[in-house]
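Just one protein chain is left out here, and the rest sit where they should.
Moving on to chain A:
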Amino acid sequence: MTLPTGVERHEFGGETSIATQGEPVYGERTDGDWRRWDPHRSKLGAMLEQGMETGLEGDETVLYLGAAAGTTVSHVADFGGPTYAVEFAPRPVRELLDAAESRRNLFPLLKDARKPESYAHVVEPVDVVVQDVATRGQARVATLNKQFLTDDGRLLAAIKARSEDVTADPADVFDSVRAELGSEYELLETARLDPYHEDHLGVVARPRED
């Protein structure tokens, strides 16, 4: 697997981990101006650590859904191009604003990922949609936001089984999410994110032509 330009492996206190260059955001370890991208705290980080073929090369235009406090999206903005960060809950967005302060290419938006019409007037078509929304109907969020992807763009999603149905077997939840996504996206690779994130499925997909 090749890491995108701007993401490198560095050693932090005897442990090798992926890292990006930028202002620290969440108390992560640093090595010079490289800061550790903790796969335990970031699902996209876990996807990269697990060697999934994300297709990321660096400098992409990105729409990030479910940015929360900015842990992952700050790394994305470190190696990516213009990065639009959508988050619905006001409290974590305070920290997202702090992370965006030093990153001129990071655009925070307090919007609902289930209502793309409320940010389509700001967000341009992008190379990559990263999705990490802990809400029911995660496949639907991906479908609603497909319109932002360019024809050869990539959806990189982390699907949380417990958000869909706490009582069902995660494997069954993932099957139904895969089936629902399949009508709008061609699934290139899916993998469980254990041991970094329990009951999460990483998805790499490409939009099907309409």
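Just so it is clear, a contact is a pair of C-beta atoms (placed from the backbone, for glycine too) under 8 Å apart; a residue touches a chain by one contact, two chains touch by 3 or more; residues count from 1.
Going forward, contacts and distances are computed from a predicted model.
**Q** The hidden chain: which UniProt name fits, "ABC transporter permease subunit", "NADH-quinone oxidoreductase subunit NuoN", "Nucleolar protein-like protein" or "Na(+)/H(+) antiporter subunit B"?
**A** The record for the missing subunit names the protein "Nucleolar protein-like protein".
**Q** Please identify which residue in A:21, A:50, A:163 or A:190 touches the non-displayed chain.
**A** Checking the options A:21, A:50, A:163 or A:190, the one contacting the hidden chain is A:163.
**Q** With respect to the chain omitted from the figure, which of A:79, A:148 or A:174 is a touching residue?
**A** Selected residue, touching the omitted chain: A:148.
**Q** In the full complex, which of A:123, A:142 or A:181 touches the chain missing from this view?
**A** Candidates A:123, A:142 or A:181; residue touching the omitted chain: A:123.
**Q** Of the residues listed, A:40, A:136 or A:208, which one is in contact with the missing chain?
**A** A:136
**Q** For chain A, which positions touch the chain that isn't shown here?
**A** 82, 89-94, 96-97, 100-101, 104-110, 117-118, 120-125, 134-136, 147-148, 162-167
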